[in-house]
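All protein chains of the complex are present and in place, except for one that has been dropped.
Take a look at chain A:
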């Protein structure tokens, strides 16, 4: 992860500030930076979203392709995640530098979405054991400004909300072979239900308290962080600890409670903004990348 070097005095200033619930940019310990969310930015995908959280910039594209279901789950579709850390984000990601971080993020996303109830995979099935929809979710890190996991999970949820999968009809031939017919109408599509899609909340431990949405400077001052994924109803789907420091079990409980609270309000805010964007419809002025 990209990091900045801070002097001891600066770190001390940040730690004391967190203890008094006033961070460097004036936020409280449980406040997020203002996020900008835009969907449908990439035209040749089934769904896409771009999220800007402070200096962190994430672009997610979802492509729906036909594939064969997995052997152990013959009547479900599945999701495939791929994370690309672009060299634009920080010079450390040049060449193969970003691969390690990319695989770590992709594995985390697999764990988060491994729960049965997050995405309705049965709706992605076309023919049991033969055909199903595979959703390839590609994440591109454009700029790294702290708190990557949260921004990525918000972008993935927004992109899945925006995904439109064309409706298919299965025609049975005389010989018994099945033919798949895609409907030509671009508006005739199925949308995914993203109500239960979890979002990742990163809680970084700084001093004796923990903060949500740490910037790069705050991440340099924290020794350990807890990543929890929370659904909109407040249920936890997965938990992961990162960092070389240790966490007390009591503080883990506190962090989980904070994470659940913050997670619920995050889902509410995200759903509101997605609905607002949806209601603007075709009259929405697309900002994209040149705005």
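To be clear about the criterion, a residue touches a chain if its C-beta (ideal position, glycine included) is under 8 Å from a C-beta of that chain, and two chains touch if they have at least 3 such contacts; residues count from 1.
Keep in mind that, in the parts below, contacts and distances are computed from a predicted model.
From the set "ferroxidase", "Exosome complex component RRP4", "ER membrane protein complex subunit 2" or "V-type proton ATPase subunit a", the protein name that UniProt assigns to the chain left out of the figure is "Exosome complex component RRP4".
Shown as candidates are A:22, A:182 or A:223; the residue that touches the absent chain is A:22. Within the entire complex, the positions of chain A that touch the omitted partner chain are 5-10, 12-13, 16-17, 19-20, 22-28, 30-32, 34-38, 52, 212, 261-262, 265-266, 269-270, 272-273, 276-277, 285, 287, 291.
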